[in-house]
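Heads up, one of the protein chains got dropped from this complex, but the rest are sitting where they should.
Now for chain A:
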Amino acid sequence: MFPQFGATAETLSKASTMVFRIGTDAHLYDDPEDVNIAPLLDSKFDSEKCEALKRLLALIAQGFDVSNFFPQVVKNVATQSLEVKKLVYLYLLHYAEKRPNEALLSINCFQKDLGDTNPLVRAWALRTMAGIRLHVIAPIVLVAVQKCARDPSVYVRKCAANALPKLYDLRLEENTATIEEIVGTLLNDHSPGVVGAAAAAFASVCPNNFPLIGRNYQRLCEILPDVEEWGQIILIGILLRYVIANHGLVEESIMRSLCCKENCQSGKDGLESDSKFTMPEDNSDIGPNYESELAYMVSQCYVEGPDEYLSRSSLLSKVSSGSKLEFFQSVESNEDVKILLQCTSPLFWSNNSAVVLAAAGVHWIMAPIKDVKRIVKPLLFLLRSSKASQYVVLCNIQVFAKAMPSLFAQHFEDFYICSSDSYQIKALKLEILASIATDSSIMLILKEFQDYIRDPDRRFAADTVAAIGICLQRLPKMASTCLEGLLAFTRQEIFTTDFGSVDGEAGVLIQAVMSIKSIIRQDPLGHEKVIIQLIRSLDSIKVAAARAMIIWMVGEYSQLGELIPRMLTTVLKYLAWCFTSEALETKLQILNTIVKVLLCAKGEDLLTFEKVLSYVLELAKCDLNYDVRDRACLLKKLLSFHLHSQDVDRERDYLPENKELSRLLAECLFLRQTKPISPEPYNHRIYLPGSLSQIVLHAAPGYEPLPKPCSLVGDGLETNDSGELATNSGSSETDDSDSLSGSIGDESPSHSQHTVTGSSGSGGSDEAGSASEDDGNTDPLIQISDVSNTHKRQNGASQSGSTDFGELLSNRALESWLDEQPGMSTVNTSEPSSVHRSSARISIGDIREQVKAKSYALLDPVNGNGLKVDYYFSSEMSNVSPLLVCIEVSFKNCSEEPMSGITLVDEESSKDSDSADQALDTTESSKSQDDVPTLVSMEEITALEPGQTMTRVLQVRFHHHLLPLKLALYCNGKRLTVRLRPDIGYFVRALPMDVETFVNKESQLPGMFEYKRSCTFIDHIRESNKDKNDSSLVKDKFLEICKSLALKMLSNANLSLVSVDMPIAAKLDDASGLCLRFSSEILSTSKPCLITLTIEGKCSEPLDVSVKINCEETVFGLNLLNRVVNSLVEPSPTHL
């Protein structure tokens, strides 16, 4: 009737959207540059300025760079119109860091605005000024923040709190104390809104300054419910950390399992104990039981972080447990714990999921076990809030449920799966359901699982089958009935798998057989019939992996029960018959199974089996796949005693004892009893509840486990711990030297001779050889321990190449050659241009002896009345604490008169008590971090004669790895202030490791843990020039480069040289591809820090060195990288 109606509707809707767009900023976004922006900015009308700024923001939103308008925009900061102001601020914040000089122009205006009567203007000015983040204006901002922290307006104070982290980001080390003081003031604020923001500032500025919290603890707890939600999240975390640091863990909590475990372990001499451990009697009245193994691990992970825990548990080195007991408090007796639990419990009703989760985390860790169940319902209710938070909450519940299944056992219905859930949520729910199933709920859960199996998402169905398997392993009572179901399932799938139209179906079937297999393993005898049924269904199951598993079962349980042995002949014949049509994995499994059966067989069956075997072996010999052929050859050799009936003549030379031997060998290989299933090793990485790390399952930068219990007051443990650490590191140090000397000892002169002849390809190494001979008995500095030949590699016969060399090289060299493979390949792949390039490893001998640490002047004789003080960083380890760095200080008397009473002390401790309460504050804060002193006092030099030099060792704790430490030097009773500059290169210690470990570790620290910089290296040129002048001996350039690089690195940082890979290039002058690896670990945290240098360029020219650091601590790594690059670039002092 109305053919044009559709069109009309369309235009109508268009028109209506046009109407809606009128009066909005649509045209500005769509076409921001249709007018000239610059003149608008200079206009005297606010509306025109507004339009121009909006156009600029539109361009920013679309990703264009409009920073060239910066000067014009900054001018407008002086406007009276708040709207223009806001827009200018938005623009300014986006570009301030790019145009620091012009940004400074705006400062005056901000200063003026800070005195405005309108609090909104003050707040905006403060926010923007702090947001500019320029070092130059930092002091001004600090003053502004100090002022605004006392502003009458709550909003301004809140903004002041928010400005603190911005200031802190600038690393104003001199002002840290002031910043922390402001944090303290704001935490003390009476308005809850300010306290929330102050908590956030505390968390990012000084998260370990617990005395600041301690002062206000009670008040903070009480104010917690009134703090705005975002502040609550942070404040809860801070309070939890404080309570643990101050009072330790709670005796009745789940963390208690930690100490139980320790007890029982110490009783068993540190052996890994089984989980049969019974709880002490005070737990008998507590209803819910929990998986002590996992709970123990959970608590350990919370305190130590999973990485340390896992590495430590593998070493089985446990801290002695005696002292740990002291760290437990009872809730009843401890007011602070009680009040924290009280004040966080109403937060379970919060509208904000993050608050609820944070509160639940506190109760999980601190509440007595009988009260932990309070977290269950709030957590489950979170699942209904939004899809996005559902995933995060489930990830956390998963850990809770695994450690303490009884908590959630009642509420299994909440984990039923909806069809609208995403796959990850489904998988999480399945896992939780499988771990909380109990004898009473298992029937309902299995019923539910049956529905899931028919879900159109087959990946999910396969997971469900796996979950059924896990349920039945946990609750063997149900196993027999459910096995029937699973079996029926394998039979039912036959129809679909035959057609192979659905890929997922195969996965489901494989999963089903796998589940059956794992259940049978628990009790093979009881499930004999199941095995038989599976074997019978072999004919109809077409999926290779499932078939292979069933065939494996035939071999494994061939002697089980009554019926199976009788079936064997038929089954084997059947297998032999269908051998040719099988897939690879099934074929291999058939071969194995027949051998297994054969080795157990007796009597007349034996003959049949032997026939079957030789038949199958014949078939396998002609197989297309070389794996099958190889396996057949191996078996034929191994089982020749069984096959002798066929080819008697060929096997005649076999001696009887040989026969016995090979039989034994075969039995070892095939009849080894499969181990009884050990409880699944808990290798989960567990992080604090509610943390990002728990979701991504690695420690995100900035993640910190809970503080050590009672670290705030306890001192006994502290020294104990550090002492142990120190001895550990000491032993590793000796290991280091051992291995070094060992490697030197291994390389006898004759060996090095061999290696040199082996390296026929590269010309330079001949000289190296002769050089080593020249040196005679003294260890050569550089040795080529192994070389692979380019020529041979190109033939592709690397195998034969290795055997050739095998005779030439020492065993050690061969091993390392084999080890080296992956490392070389990475070098090769990194340079696709040089496909045929191979590389060799150079081992540099005792280069450490040549390392000379750089020395710095602490005090000039001019300033020090003739006392000259130099210092250099030593690679020694402090025996007090890993936080301390050892420094050797040499005092020289350059004056004419003797000096006396020379000593160096920490400046702060030497200050008079009346100087300022600020000083008190800082010492307090520094103490709180760890009870490590800033300076372990040195032995006083009583007298220093003119011209005499004395050396002392200082142990210093730098609070920051970039800023100098002020020390007071006393000499002749006078006090001098000196500045000790830290060297980040010595905040690490050498961590010797082999290349394989290095490459492994490196691959664990990818992406954001990897930093790169390039620089130019010229030292070697000078070196070679010098050599030309003073000696006729021409050294190998490569070795020269390696040596100078390595020396340079080692004399600037405490590293350990892992390997030097040298390219064997066609061109002798081309050093590209040379690769040096160094390893170390950070002193304070023992986190590994790996350095790789890769070199590009010609030997005789400046080289491009690209430095790569892999380190978990982002900031530290970056700083170290800068330091390394700087030290490489700067010319070295002539130390040769």
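Here is the rule we use: a contact is a pair of C-beta atoms (placed from the backbone, for glycine too) under 8 Å apart; a residue touches a chain by one contact, two chains touch by 3 or more; residues count from 1.
The criterion applied here is as follows: contacts and distances are computed from a predicted model.
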item	value
The complex's invisible chain, by UniProt name, from "Protein prenyltransferase, alpha subunit", "DNA repair protein RAD51 homolog 4 isoform X2", "MHD domain-containing protein" or "tRNA pseudouridine(55) synthase"	"MHD domain-containing protein"
Contact residue for the chain not shown (choose from A:I107, A:A409, A:M514 or A:L692)	A:L692
Footprint left on chain A by the chain that the document does not show	17, 20-26, 28-30, 46-47, 50, 54, 57-58, 60-63, 81-83, 86-87, 89-90, 93-94, 97, 118-120, 123, 127, 130-131, 133, 153-155, 158-159, 162-163, 165-166, 169, 191, 193, 197, 200, 204, 225-226, 228-230, 233, 237, 346, 349-354, 356-358, 377-378, 380-381, 384, 386-389, 391-393, 413, 416, 418-420, 422-424, 444, 447-448, 450-451, 454-456, 458, 461, 495-496, 499, 501-502, 505, 690-693, 695-696, 698-704, 1006-1008, 1114
